[in-house]
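Remarks on the structure that follows.
One protein chain omitted, others in place.
Naming follows writing order (A and B), and every chain is counted from residue 1.
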Amino acid sequence: MRRAVIAFTAFLGGLIFLLAVPAQAAAPDQGLRGTLKLQGQPVNGVKIVVTTEGGQPVKEVTSNAQGAWEVPVDKPGKYKVTLDVKTLPPNAVIRGGNAVRTPTVFSGNVSTVLFALQPKGAAGQPTAEEGGETSPFLDQAAQLTFEGLNLGLIIALAALGLSLIYGTTGLTNFAHGELVTMGALLAYMFNVGFGLHLIPAAVIAVIAGGALGYLQDRLFWGQLRRRGTGTIAMMIISIGVALFLRYVFLILFGGQNESFAQYTAQPGIEIGPISAAPKNFVAMGIELAVLVIVGVALLRTRTGKAARAVADNPALAASSGINVDRVIRIIWTTGGAIAALAGIMLGLSQNLKYTMGQDILLLIFAGVTLGGLGTAFGALVGSLVVGLFIQVSTLWVPPELKSVGALAVLIIVLLFRPQGILGRRERIG
Amino acid sequence: MDWITIISTTVKSAIGVETVLYALAAIGINIHFGYTGLLNFGQAAFMGVAGYGLAVTVTVLNLPFWIGIAVGLIAAVLLALLLGAPTLRLRADYLAIVTIAAAEIVRLVFRSVKFKEVFGGSDGQRGFSDGFYALNPFPEGEYGIGWFTFSHRLLWIMLVGWVLVAISCGIVYLLMRSPWGRVLKAIREDEDAVRSLGKNVFSYKMQSLILGGVIGSLGGFVYGLAYASVQPDVFGTETTFFAYTIVILGGAARVLGPVVGSMIFWVLLVLVNGVLSEAVQAGYIPFMTSIQVGPVRYILVGLGLILLLIFRPQGIFGDKREIAFDVR
Partner (left out) sequence: MSAETTAANTVSERKAAALAAFKDLARDPGVPKPDPILVVDGVVRRFGGLTAVEVDHVEIQRGSITALIGPNGAGKTTFFNQLTGFDTADAGKWTFNGNNMSGVPAHRVARAGMVRTFQLTKALSRLTVMENMRLGAQHQRGENFWRALVPGSWRAQEDAITEQAEDLLARFKLDAKREDFAGSLSGGQRKLLEMARALMVKPELVMLDEPMAGVNPALTQSLLGHVKDLRDQGMTVLFVEHDMDMVRDISDWVIVMAQGAIIAEGPPDTIMSDSRVIDAYLGAHHDAPLSDSELQEQLHQAEAALEAEIEEETQK
């Protein structure tokens, strides 16, 4: 069987090579299109205005969630395409500064209009492609390792909660990413909406995240557990919850990218080969501190030990006098709070968006699964591995495909260690 | 409000292209999840590799339509083998995570700039459906009565689509009444027990994954041909989750469940969408804009999924005793 699979893989590889031969694609009608990306991330909600060469308006569109936009035109000819710079995310500028393009559209062809975006004050965060030419390999590797650690710590924050919830309740929570988004959006609401400074706003958001975690368990998941809902049914319910919340966020928040009012375009500082904005150092410090605190609490406090006992065997823990419901509620509260923190940190280092949790959810799952489902410390190790791998792999793979590498590693690790890095095998019989 | 449009689009959607392609995807998932208990969250990838297999073969390699279909089917089988080999020995929740990750890998590769020459980046590929429509037996024109009409192109793809649905249901019907289907259902209940009775569980799971994947991939063809294009983001995880909702709505492990589920699902979505956007346009709902109508359908699906699993996990027509997955 395995040999057959290897043979097929080789065959598929060959097929891909065959397909890689470039050729001309025929498109039926004509138009203009483009994709807006900032550091490999799509940028949506940007207004693009298309007029004829003479200035007759043709159409106004905004880029979609994938950063893409498209305007069909009736006649071939020359057109004027203007990008409305006011609708760009606050931290982005057009490379070269020129917001107008005048492409020619040929009959039956869709021509692509390029607007290259770069971060404002790009010195702080050199992109992998740009750094590639100037700095020597090792410097860049160090830089990417640093960025990978940063990402890994954020993933670890979210993964810890997910893993503990899985361990204690058996729920594979596909809506955990939405807890992350919720934290970021709440902080944004207090920060930009109510004009609070980001630090108090973040504190409130984390507390609110904890409260929402508590309520979610109290009013929803806890009730389902009491009804005896099976784990697979709960998993599918969590998918429903994720869809529901995500699009409620879209309606309330909109589809655009935002950033916090403070600490957005910090000038970078250099430490050895690493250059990063000061906020990144502070963020990593906070993330590390929180992870250590939660880790120590798991090991040392009564509740922490109880939590791990429940994760090990809920029925047994209950019969030995642990209040399982209380433990689970504490875990949901903590999980909600640290997921909110993860969201805020993510919003700080990247952008705020209604899909930010969904986008990172798979990486969280990858971290948790790599470590072994349900083991708290496994989730930490796994997340750091995933974060590091994603960033460092951009030394060799294009940044747009960096998640592919991490997910592929997940699959490969499971091939050799189905129970994850720190997981245990189940007993049979 | 334009009730004729609302009603006509709703009625048409009961047998429309979306209904067909999601029914095919859901029949596949029903084989995986409903009968075998495999949580394949990567169904969208099966549709994707099929659609792209066809598109790339025809547009990039300039080969005929039939070869494109063959390439798409082979790609779906290969994907099943690649996905299945590492995951089918794992617990159900690992399988879910790995398949969703694999589907995401497939989507990211399709939309990447690196492979733009082959897959067309985020715009996808188009212009590969001529071979299919050249076979169209219906002369050009509109068919139907009153507002219940379809263009000759639509009629052709719908005819082919429904024939595929019928064949798939027939195959599922035959298989699930056979000893082969009995092994699948037993694996869903307890795979160790099946192993102890001398059945090669891995092989059966793989067969199930391939069969369901191939049937799902037919949905990918239907999409590509009906819209004469494929884009990477059509094959995202939300497509898979829609198909799951459909399976549960119609009743898991019922032969016609996915078909009935798909019809109800799309009728409801199209109806709600039509009523809402008309109402917003007419100014009846002052606090909503027409852009906000789009997300509402996802909110409804999410809510529907939650409520279904809590209150009617057996689906609309199902029997509580025969519910195929473990709700308790």
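Heads up, the rule we're going with is that contacts are C-beta pairs under 8 Å (C-beta built on N, C-alpha and C of every residue); 3 or more make two chains touch, one makes a residue touch a chain.
Just so it is clear, the model here is predicted, and its values are computed rather than measured.
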item: Touch criterion as defined above, residue of B:Asp2, B:Glu142 or B:Asp190 at the omitted chain; value: B:Asp190
item: Hidden-chain contact residue, picked from the options B:Thr5, B:Asn62 or B:Ser178; value: B:Ser178
item: Chain B residues touching the omitted chain (full complex); value: 171, 174-175, 177-183, 185-186, 188-190, 192-201, 207, 211, 321-322, 324
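Methods note: only the chains that are shown with their structure count from here on.
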item: Length of the line joining the C-alpha centres of chain A and chain B, rounded to whole Å; value: 26
item: Contact footprint of chain A on chain B as seen in their complex; value: 39, 56, 59-62, 78, 81-82, 85-87, 89-94, 96-98, 100-102, 104-105, 108-109, 111-115, 117-118, 120-123, 125-127, 192, 202-203, 228, 233, 238, 241, 244-245, 248, 292, 295-296, 298-299, 301-306, 309-310, 313, 325-328
item: Of all residues in chain A, those that touch chain B in their complex; value: 1-2, 4-5, 8-9, 11-12, 16, 18-23, 25-28, 33, 35, 65-68, 70, 110, 172, 224, 227-233, 235-237, 239-248, 250-251, 362, 365-366, 369, 373, 398, 400-401, 403-404, 407-408, 410-412, 414-415, 418, 426, 428-429
